[in-house]
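Here it is, the structure, as structure tokens.
Missing here: one protein chain of the complex. Every other protein chain is in place.
Let's turn to chain A:
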Amino acid sequence: MPLKPFKTIGIGVTFSPNLKANIYEAARLSQMLNTRLVLVHVGDKSLEKESKFKAILKPFLENNLEVEIVFKSGDPVNVILSTAENKRIDLLILGALQRENFLKYYVGSIARQITRKAKCSILLLIKPSIERIPCQHIVVNGLKDPKTKETIAAAFYVANALDVNKITIVEEVSKNELDVKVEDDKSLRMANIVKERIKLRENARVKAIIEDIPETYTKDVKIKSQPIFGKKGYSIGHYAQIARADLLIMNSPSKMNFWDRLFPHDIEHILTELPTDVLIIQ
């Protein structure tokens, strides 16, 4: 199967101090993944603005990058979502915010709404930079979920495009699956046996997924799988932080209702506490 999940990359741009860094990241990624780039600016079109964007894009345009700049005023969330659909954007790049004085990043309210509603993949960048910082380690989820197969495949695709040579697949196993409660020595032994069994099962499952991916994508990458018993969506972020991953790739969340937002789970945890750049595969 030919792996080419992304054809058009989109990024929302405003005139902020991060503008140049944001555009550079997006353009560089477009080049590496060999895609089109769409810049979406929420606001009226003007020659001045357009020339500014073009000036920044100059080195990439010289390299024959296909770029389109869209100007549209209105509610930022709606504009970006509708443009993404019209222009068939399949990877939307969003910037994260940093909590004052801390090395902590979170997704602002607009980006968060877009993340929840978007029908395409989302890349959340925590620290865009003009110079390329090589990406060296990707952490990807290996949840037991129909979407996982595609997500892992995308991870290998990205890893090859970005020259990453280490991928860790994290299988999060929730507490409920482990229906032995540790209370004394006997139940502890039981729990550990069950855990071992689950680990073997999970590793086998992930191995099967990897075997389905064309070998050209997997042969140059060091693959590690790490089962974790913990809260879904949260522990993988925590792990990515500890393992000092450069990119975390996750499944898109399943449909959410009111309660999910009140008691955050899965992806919502990551959005309040970005451990690293996060790619959500749709």
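To be clear about the criterion, a contact is a pair of C-beta atoms (placed from the backbone, for glycine too) under 8 Å apart; a residue touches a chain by one contact, two chains touch by 3 or more; residues count from 1.
By definition in this document, contacts and distances are computed from a predicted model.
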Q: Between "Fumarate reductase", "Secreted protein", "SulP family inorganic anion transporter" or "Protoporphyrin IX magnesium-chelatase", choose the name on the UniProt record of the chain that's been left out.
A: "SulP family inorganic anion transporter"
**Q.** Of A:Glu85, A:Asp145 or A:Asp163, the residue in touch with the unshown chain
**A.** A:Asp163
Q) Which listed residue (A:Lys45, A:Lys117, A:Lys207 or A:Arg244) would be found touching the missing chain in the intact complex? A) A:Arg244
**Q.** Residue among A:Thr14, A:Asn192 or A:Thr216 touching the omitted chain
**A.** A:Asn192
Q. Of A:Gln113, A:Thr218, A:Ser235 or A:Gln282, which sits in contact with the chain we cannot see?
A. A:Ser235
**Q.** Contacts of chain A with the absent chain, listed as residue ranges
**A.** 101, 127, 129, 131, 133-134, 136-137, 163, 165-166, 181-185, 187-189, 191-192, 222, 224, 226-231, 234-235, 238-239, 241-242, 244, 269, 273
